[in-house]
Structures are given as C-alpha cells and as structure tokens.
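Single-structure report; data block below.
For this depiction, one protein chain was excluded, whereas all remaining protein chains were kept in their positions.
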C-alpha cells in the first residue's frame, strides 16, 4: 500500500541533498538522478519540492520515468486535497489567451497555419519549433531557393486525372510527402505524435518517428492501418547499449519499415531563439565545463548523450548487428557524402538531403543545392539509392520542383508541428490537405499526370545552378573525389 | 398575363425544397436548377426567397437565365410596392464610400488608376481582379522582368513623326495593344465589356472578348465601327455541345476575327485573395468530394465545366469542324509549345505567351522569358505565326521592349478592368491614352519612327538572358526536342 | 512720358480678348502673344490682369520680354501705390517656412545638401529638379551603378601630394568636374546661374550654361576670370533662325569655349512628379491636339519649339556654318553613337554619355554602361574625342571610378542646383568643396597622385560588366555595326 504524503511534506525536500517531486500524483525521490538528467541538473532543482507534472509531461514519453528510477525512488502518492489550489495552467494550453477554436478551412496555406499556431502555443514551444541556428540564413534560404526555380507548364496535355501516389523504399504511399522526425509534438497539442500518425494515415503520407518524440514508438504506431508506413529516427547514444535496446524495441514494430540515422547534428547548432526562451538551463557545449551552468534551450538539452564519434567504417557495421531494417541516412549536404552513401547500398537504401531545417549549421546549403550537385557530379546516385529532401517546403510547387530534380519525396517538419498547434490532429490533416491540393494543381497545370512524369524539363533552375558548388577554387571536377573515395 | 406576387409570398420559398428568387422584377422557381448551378448550390440558397438582382446582375450576361430555365419556371412578377424598402446598395457601387468623380486627367500612370479603382470597387471585385496564385510571385515577376531590360536610345534620328500602327493577323490597328479576355467587367462598372469595346475603338486597340464576360458577345460588338477588330476567347466545356453552340453564335459576328483558345488554365490556380473574399462557396478541387462545401473564390467558380482533356491531336481538328476562324493559342509558356503551335499553321495563326497574369501556376515564367527562349531555340516560330504577349504591362516602355523582342503586340487585362473601375468607359480610354503616349515617347527617344523599326538592337536583355531556361541540367540544346516532336 | 495706370484698370483686362499684365512695374498688353507663348496660353491667362512679376521672374532671363513683344505692347507703368498690399511671397523664397540660415559646413555630403535644399525651395521647384521619367529607374540606377564598382587601393605609394587638375578640350581646369547645363537656377535662389559660375571659378570647375538658363549667357559669364572655362548648351529650335541668332550671340563670348549640343531629349520624357505639381498647363504631346489642355510640368514647357528632326547628315554641317566652336554631343547612350560621333572629329571634340539625369527615357542605361561598352567594342573612341559623363554622381569615389574607366570628367546637375537652393553661391561652393575633398581622399587612398595615374587597374567592375549590352541576342560582336556605319 502506497504511502500518502501531504504536499507540504514534499515541499520541504527542495534541495540537491534531498529532492522530491510530484509527477502524475506520485511522489518521487529524484536526488540520485539529478546528476544524470539529460537536460541538466538545474532544471530539476528549479522544480524540487513541487508538482512538476505540467513541465514534465509534454516533453517526456511514458515509461521513461520507470526506465531511469529505481522502484524504491517512488515514495508513494500525494494527497490531492493538499495540492495548492492556484493551479498552473497546462503548458500545452499556451501562455497566451485562447481565442476559441479556429475554422481550419479558412486557413489557406502553411504560413497562415503557422501564424495561428504561434498564437495558440506557448512562447517556449514556439521558440523551440521556430528557432534555427545563428542568423536563420539557412532556414530562410531553404525556402527561398524554391522561389528561385521557375516552372515550365506544358499546354494541350490531358490533365483530367492526376495521381500523386508513389513509393518509399518499395512501400506504396499516396503522397510523395513524409513527416520528418520532429521532436516534442505534445508541446504543441496533447494529440502529439499519435495525432500526426493519424493525419498521415488519412492522406497516405509517411511518418518518420523522432527519437525525441513525446510519446513512445509503440503508442505512436498503435492505431496504424495496414499499409501505413513508418520510419524511426536514431540518434546514436554514447552509451551504445541504450541505442541497442531501442533498436530491439523498434525491430518488433511491424509498421516501422526503416531506420533513419540522423547525421547532421552530432552536436547541437546554436539556436538563439530557443536559448533565449531558457527552456532549460545547462552548459554551453564548449565552455560549460569551466564556467558553470548557463541558460540552455530545449534543443540543446535533447542532445545530451548523443554520440559525436560516428564514422562510415564503424557505425554502419554496428547497426547491421542490431537491425535488419534498411537504413536511410539523414543530413547529407554534399554530393560527396551522397556518393559515399550510395556505395553502402543495399544496407543504406536512401539518403535525406537536409540541413536539419537550418537548425544545425547556419549557411549550410539547402537540399536543392545538394540535389543539383548530385545531378551534376554523380547522377548514378539516383539509380542506387532513394534521395529524399527536407527543409523549406511551404507550397505544392516546392514539392513538385524537388521531385523534378530527382527527389523521391519531401519531408515536412515544422509544418506538421504547427498544424498540431493550430488544431491538433485536424490541424495536421489540414496541412496535408493543402499540400496535396497544391501539388495536384501544380501537376495538372504543368501537364503531368503522375509522379513519374515529373522531370527536369518542367523546371528552370538556372538561377540556382550558377550558385552551386563547383569544386575548390572553381575547378570543374571537384578534386576531393580522391579524398572522398580514400575515406571508404 | 403574368401573375403578380407579394414579396412576402416569395420569401417563404427559401429552402432547397422550394427555392424562389426575384430577378429584374420577375419571380422564378429555381429549385430544379440548384444542383446544376456552375457556381455551386450554396450561393443560390443564400439568396433563396429574396430579390437577388444586385448579386446576379453583374456576373451573368443577359440571356443566360433563359438558356438555363424552362419557361414554366418563370412564375410571374413581384409587386414592386411589396419589396423591402431598405434597399441593398448595388454591388457595382462598391462597399466603400464614393468620394465623388475623379478627374481622370490627373491620373498619370496605370498604378494611380489601379489605386483609384481599388477605392471605388467592392472588396470582392478587387479581390477577384487583383488576386493571383499562391504567393503572387509570377504576377510580380511579370512586371519586374521588364525593369530588368535596359533600353538603348539612338541619337540624331529624326523623330518628328511616330507611327504606332500595326496589324494583328492581317487586320490593321492603330496600337500594338489589345485588351485581354478578362472576365466580369460589369463588377467594376455598369459600362462593362461594351465600355471596353468603345474605348478600344477610339484608340484603335483590339479587344479579345472573355468567354466569362458579363455581357453577351452580341452586346459587346453591337456598336463596333468598321475596321474594329475583336477576338473571342474559348474555354472548351466538358459538354462540347455547349462550346459548339457558342462557336456557332460567334461565327455569325463579323467583327470577331479569331478564336482565342485558352490553354493555360485547364484547372484553376489557387488565388487566395479571391478565396478569402469568399465570393462564392463550393468545393476545393481535390478534396471537396469528401469534405463538403468550402469557401471558393469567384475565379474558381468560373471554371465549372471547363474541359481539362484538351490535346494537340483532338482539340484542333474538333475546332476546325466548328469554325473557320483562325485560332490563337493563349497560355504558351515554353519554346517547345510555341514551336508545336507553329507546326499547326495555318489553322493556328498566333500564340499568346502568357501565364494568365500570374493567376494559374505560381512561379511560371513571364512572357519575356518565353520570348527569349523562342529567340534562342526556335526563332523560325516568328516567321510562321504571330507571337503576342501579356502580363505585367505597366508602361509604354514595357510595350516597346516586348516588341523589340519579336512580339507583335501586348495584352492588358487588369489595367482595362481597373480603368473601368476608376471611371467607366472614360477610365479605359485614359488607360489607352496613357499607354499610347508613353509608347510614342519611348519610340521617339529611342529613335524609332514606326513599329517595324523596333528590334533587339534597342534593348539590353543581358540580365534576363542569363536566367532563362537552358535545357535540363544546363545542356545547351534542350534534349526534350525529340519528346516534343514525338507528341505531335 | 510713360502713361501711369491704376492697378484696378489693369485688373479689368483679364481675358483672352484683352490681356494685360504688370511686370517689374511696367504694364504690358500681351493679348497677341498668348498663342505664341512657349509655355502655353493657359499659364498666361491665369495671371491676366495681375502683377505677374513673381511668377515670371525666376524662369525668364532678362531681355526675353523685349525680344518677343512689340514696343507698342508696353503700355506704361503701374502706380505702385495702387498695388494690392497683400503681397505674394516671392517664389524663390519657397512655400515652406524658412528656418534661418544653415551652417553649410555642417552639411557633410551631397545628400544632406539636397535634404536642406528640399526644405528651402518651393515644392514646384523641387518637383522640377527632383523629377525624372516614369518610375525613376534610370535616375536611381545612375547612382547605384557606381556602388556596384569596387575600388582597389594600392599600398606603399607616396600620397603626400595629390593633384586633381586636368583639362577639357585643351583648357586647363583644377577639377575633373563641370556643372551640367541644368535649367532654371533662379528658381532655387536669386544668385542663379551667375552664382554657379562664381562657385566654379573658385574651385576651378567648368560650367556648361543651359539654353534654358534663367539668366542670359552674357550675365552668367560677366564676371568670368581669365582662364575660366564655359560651354553653352544648344537645343536646336524648329525655327532654325532663332538658334542661329543665339549662336551668333554665343560666338561673341570669349569665355565660352564649345557648344554642347543636346541630343538625348528631342521630345520631353515623362516626369510625373513635375507634371503633378502642375507648374504650367498645356498639352500632353501625343493627345493634346484632340483633348484640349491638360496639366503640364515645367520640364515639358521648356521643350516648346525644340526640333525633333536632327540627323548626323544635316545638323552638324548646319552647325558648322554658324559657329567655329568645337561641338560636344550630349546624350550619347550607346557605343555605336559614340563611335559615330568620333568619326565627326575634329568638328566634334567630345561626347557626354548621359541619360539626361534619368529625365528622358526611363530604363535607359547609366553612363557607366556606355563607358564599358565603348571600352569593349570601340576603345579607339577615347583616342579621337573626349568622353565625359554625367548622372548619379554623389561622391568623390564616383568621380574617380568614372575617370578610371576613361571619362575625362564628370558633370553634376541637380547637385549644383540643390547647392544653390541650400545656400546660394556658398551652397554651390560647398558642393564643389565636398567633391574635391572626397576626390582627393579617394585618390590618395588608392595611391594615385594625379588624374593621369587613374586607370582600370584601380577598379573592379565585374558586377557591372556582366550586365552591359552584348549584342542582339548575346552575339559577342554587335551585328548592327554595319547598320551604324551605313547611317553615316
């Protein structure tokens, strides 16, 4: 029989020497766990002696508490009558006043959805989703580069029918769209990643589950329909055993068809908007050890424990030992790395050209640049592996342009989260509905009846082509080919 | 003897089961027509049981009521004394206060005319005219691309005389300008398309009548002077018999010299400003079938019934069966299609390079790009057919630049409608007066005495040339020539 | 003995049938002159029966009254006691309140001088000076193109001494700067063109007198010092005899060393800001004959009577008959015309690359483009004749860049007038002082000790070079060479 505590008793244990917290009505002694907390010790101490449920809930998937605490750390339950009455408003309700439900049908494009979500979600959540590194140059360019590409509509083509269906790694989907592995969906709305999965199901989109999801993979795929396609994102942990344990769990999920190994963020980028919102306090990566704890954004805290020592030679063989699922490498930003990836087929079945939504290294190239580099220097990559892209997608025309350049599909990250923030699961559906309609309109007006019709003859990329990498010091044939091959 | 109804009696029939409306003093039972209405059923039901004349009038040409209703649907007349006194203000008077008549001579350029018109016309009308697809990128680029071209004035040339006369398809005109087939002119002013025709007559411009005109072709050409030149725009309908009937009517009009077959909008573009004004409620094209009626702009409603299955092989022969008039293909946006069109001479006598004023596919190229493509890849097109352009014309210098690049003439769409909105027929005349004066000033200052003097030596297009399409992946000679020819 | 009139008597003659005006205390009957007035009849009728001195004075040079009226039109004098007391403020005092004298030394650059002048002069005057054609694209580009050129400073060069002296057509000057023939200086300040000449004398700059100066050439050069250099601008008149008479007058002025024949404005450009200020009412060039008098700017009115029929073959021989002075052709905008001009040496001794300050044809090229064209296609022009440039000069660095490209000197137009507006003669001096100091600083920091040191090695024009004309349709060698030569 669990012991029942008065809240006043809990409140006394508010120091690093004795630190209790209330979570979901239970009382825990987390003193021993403080130094191990991925998000840093300070954030726990700020909540020591209080009911931390509202802060804890939307950023931790179920079960993680049990994984990390010993049974004896659970001391008992709190007497609900003793809880303070001035209840904090739930984080997911946002820090701004609600203006009543939005008629999603009146939102005509992704910018309007972001605008509504920005009002609905808390500032901290917005800062985490919106932020990108340094001056947001890559985030902005990710979208702008699509505006630099012109379309070439062909006339007198029967466009009565328009079919957006395609496949990812051999699995049929109805749209060339997937939701990127974006973290912490429940910050935006309690529907969380499960809601995203539901929306994807309705529109036939794919869903790549974030390792930092606020729900467990099992919860997210729980209601998957037959034929629904998921991937799972892996950030390899310094403690490889943790990653191996997760892979073992994922291997059991039939709906998950591949592992998406994220490479573009071995260390966190500098997302100032996120840091400024001081979601969590911790160390600046390079200087923290010496200068003590400094404000840290949610983005940084999520990197706790992420391995920075991955290599072509060691990581892929290790992965092969722990899963038979095909691998998709996320974060490729040069044609050299795309080429190297293609040499690892068939274990590697795809790459995602991505600069992490502009959140890793500012002034990194947009996926469109890398697509054009591959087309120019090593087009054989397209024959060996699938090439997906993400970053900057706002319009159906953006999707069509990426496909014309050889991408198999495009990922949306922030758009799905803002859809969730604007209206939960129906908000994500509205995002997909808009993109589907815009994609179809674009294809019809181009005179393309199906995805396989799309090709470079439908676009004019000349403005972009003159800006892409042309080898060190303008040498036509990049001289680092030999270096790249030597690395294998 | 027609029966006379009290308005109160009419007002009872305000449901889908029994739907009466008053139009021009007559009472109609439109219950059976509701599901057939091109603009959707909802818009009719909103007006059920009321006097709908003010809403109906400016967007329906005369006679269309009779075409669509059976004689027995006309029930009688309404007793005017029973009509509600709080009369609605007429739509064409706008939703904003009139500020008294504008002195048109004080309006010095097309932007100022648009500014005045924007204040005079209703917001819905403005939204319909102003709107373009997605982010208005093509609409904006249509004009900006002319700013990228520099002129090259030659000195010591006698410019005492300046002759702007030329010909379209062999018919003499005084200006290298035509009014594009822009729909729904009576929304702007009761003078409507007839007013546009009058203005064209005075300045010797050509007029292409919109299929979606708010007056009948017969009304529009009623007062045509000898030598005045008209074209008629055809959107082929799914019910081909409707189009055939229209062609039969047009064939009888001597003033109409050609059919302008519109190709660039087999499905409507996404004009958000228009949708946002919720002119009419209906379905989003791709999703409506499942999710019920959603807000729809006037632009979308006009596409009801438009055929999306036109092809080079089937449509031109069908047209040849129903008219002997020469064909001008509107909406060509690639040199490949211009070349294909030229192979269909002499049935096809011209093409209009147009992205539909940026209203169809956003980021489609401006006509100037297509002109430069043709010059580069298949200049023989200019010898076989006439090439006209529209989109973005704001200045006489724009017109001269287009002509220097090989265009025979330029079309203005919004400018004519905004002229109408600013001041009825005199407003359209002012538009043409300004463009004529600016064109003459430009020609004189260049040292060109007549239209045939104009050529590429008078312009510097280098900034634009480096952006035009250069073949897939930058191959100098587009490799899709073979594909294009294979399509014939 | 002159008759003396009461003002009340004059005031009765205020119609086209009998039109009297008071000018400088004299009473004139100008009835017969109304239809001949270069500025149109309406402007006279507006002042009929009044004392028109304030309106007349700043835009008419002395003596022009006597030239145009018969002796008997001078009726007598007005009794000054009968003049209305509510005296109009003089035009040159501006329509805005004076804020007291400005300390010119606190004005650090030409923009600040323009800003102060804009406050001091009347709106109409500002509109006349500031305005340029259409959308002011050329006016803006004239300056921006200098910003596109980078400088290349060389180190370890002794720059103790810096000599800005050079020569124009063999006449020594202390600065490579001349004041362009800008009209109507007394609108800005009573010091007028004479003040400009005084400022030029102090700084050793050259002065080209406008044909539309508000003072006579004789007045302007009255106080010329030995060695001071003037040119005189000729707009050839339809009545050639008028131009011939002016040339005869100019031939007698020793200080005038050349005739600057203006070619770039055979008809007026469309300067909307000027038209909007309705300085004078008259006809739009192309439409006036039919539609009656419309508002007209001061710029247009000055073109009254200007010949539009000049040609290489007829005009230069005619000029040779009437003056032995060397000719400088102003308004060259293509390398072809520069080349043609060079073939007319030695009568033609120079050209001015100019788009008339952006006031003639909008989107005409800046002088820097034409300089680069000449360098590329016909550099021999620099050996045969002098090449001067104007338009867009705001900084000493602009001057140095033009000289590095081969220009012998640069003209400033608006800057001199705004200097006059900001502070009369001392204001013009301040303009020249600033430009001289900036030019010297630039030369020293480049490592150039004298004007002849300047050359293309000191500048990086690559951004501009890729935009200049490259022949019709990008042919490397302009194909209109033959046409150009054929015109000779």
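We just call them A, B and C in the order they show up, numbering each chain from 1.
Operating definition for what follows: contacts are C-beta pairs under 8 Å (C-beta built on N, C-alpha and C of every residue); 3 or more make two chains touch, one makes a residue touch a chain.
On a predicted model such as this, the values are computed, not experimentally measured, just so you know.
Participant: Considering the entire complex, write down the shown chains that touch the omitted one.
Facilitator: Visible chains that the missing one touches: A, C.
Participant: Looking at A:17, A:309, A:324 or A:383, which residue reaches the missing chain?
Facilitator: With A:17, A:309, A:324 or A:383 as choices, the missing chain is touched by A:309.
Participant: Per the definition of touch given earlier, which of A:337, A:386 or A:440 contacts the omitted chain?
Facilitator: If we include the chain that is not displayed, A:337 is the one touching it.
Participant: In the whole complex, not just what's shown, which of A:57, A:193, A:264 or A:386 touches the removed chain?
Facilitator: Answer from the full complex: A:264 touches the omitted chain.
Participant: In the full complex, which of C:12, C:152 or C:313 touches the chain missing from this view?
Facilitator: Answer from the full complex: C:152 touches the omitted chain.
Participant: Footprint of the hidden chain on subunit C, which residues?
Facilitator: Its contact residues with the unshown chain are 105-106, 108-109, 147, 149-160, 375-376, 395, 397, 433, 436-438, 440-442, 444-446, 455-457, 460, 462-463, 465-466.
Participant: Residues of subunit A in contact with the chain that isn't shown?
Facilitator: Within subunit A, the residues touching the omitted chain are 134-135, 137, 263-270, 272, 275-276, 284-287, 291, 294-295, 308-312, 315, 329, 331-334, 336-337, 340, 355, 360-365, 369, 466-470, 472-474, 478, 480, 483.
The rule is short, and it goes like this: only the chains that are shown with their structure count from here on.
Participant: Based only on mean CA positions, could you tell me how far subunit A sits from subunit C in angstrom?
Facilitator: 64
Participant: On subunit B, where are the residues touching two or more other chains?
Facilitator: 466 - these are the residues of subunit B that touch more than one other chain.
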